[in-house]
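Left out: one protein chain. Kept in place: all the others.
Here is chain A:
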């Protein structure tokens, strides 16, 4: 890979680690990393709490908790409304936001490790383009070709279509790149561009056929939002995301080894092909599930692991859990901005992450420009 993450290497270690590293071996950042993970854990709890207590409505989480503990003191109808806002709107939204942010960030970190490129992203394995295609098929053809599916699954038809679109594209790509039991990461990268273009073209044809309402639906889906979060949705995608997040820590050692090259990882005793199988399917499932319920939320997968690598280093044993915590917290904050900045209306969250992530990504590129050898 020509894009090397050397810029981050030139930075001195951040000062918060100095005290912690004092008694340790030079070059060993694991103590710092553990401290950062603990910090991020509390940050995640805090962001969940803040998210539940703030919003466009004046519903107070404290009042709701107090009412639950000591019985209602005020207007019964008002407290019932507040309870619904807190428990059925804000809370599932915060939890879903956290899970999606975590899965996008972890998927990004895994892909970057696997492709040995700090600029890789789950989009590279066709999840995003496939999911878009699935979504637009369901939106545009819900009244005609896809009517039976839509009738059967109802409001779940769209996320399901997006999920399978993403998963099918990834598996297809994976098959193309695998010959004789060996997956070529380079082939996968290039074929991903080709398949992405193809999916875009099909999406374009469907958009061409779409009417105004369908266009609007698709546009908003593609900008991403977690506004529709419900406990039902959490039950639908939660298990997929949690299962992927649970498997990923077992890949950490292998991903570390693979940064030295696939051959070197094999020399060090890593079953490289099995690692690639698990990582790619896991990422496709986690990203597919996230994209399905939230639409296109960009940059979390690139920005979060990149920031963390600058602070705690690229060791995946720490990078993966830290990415989950930071990704989740950031998405909750982005969602808070999305739903309060133009209250009572809402901005799509994808706009927030892109407005912040785009310039950040450019800044990374500019810092690395001197090192880019293309």
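The definition used in the following text is that a residue touches a chain if its C-beta (ideal position, glycine included) is under 8 Å from a C-beta of that chain, and two chains touch if they have at least 3 such contacts; residues count from 1.
One rule holds for everything that comes next: contacts and distances are computed from a predicted model.
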Worksheet, complete the sentence: By UniProt, of "Heme ABC transporter ATP-binding protein", "AMP-dependent synthetase and ligase", "Ferredoxin" or "Spore germination protein KA", the chain left out is "Heme ABC transporter ATP-binding protein"
Practice prompt. Can you work out which residue in A:256, A:290, A:323 or A:354 touches the chain that's missing from view?
Written response: A:256
Worksheet entry | Touch with the omitted chain, as defined above, among A:64, A:241 or A:270 | A:270
Discussion item. Please output the residues of chain A touching the missing chain, sorted low to high.
Written reply: 1, 3-6, 8-10, 25-29, 116-118, 253, 256-257, 259-261, 263-264, 266-272, 309-310, 313-315
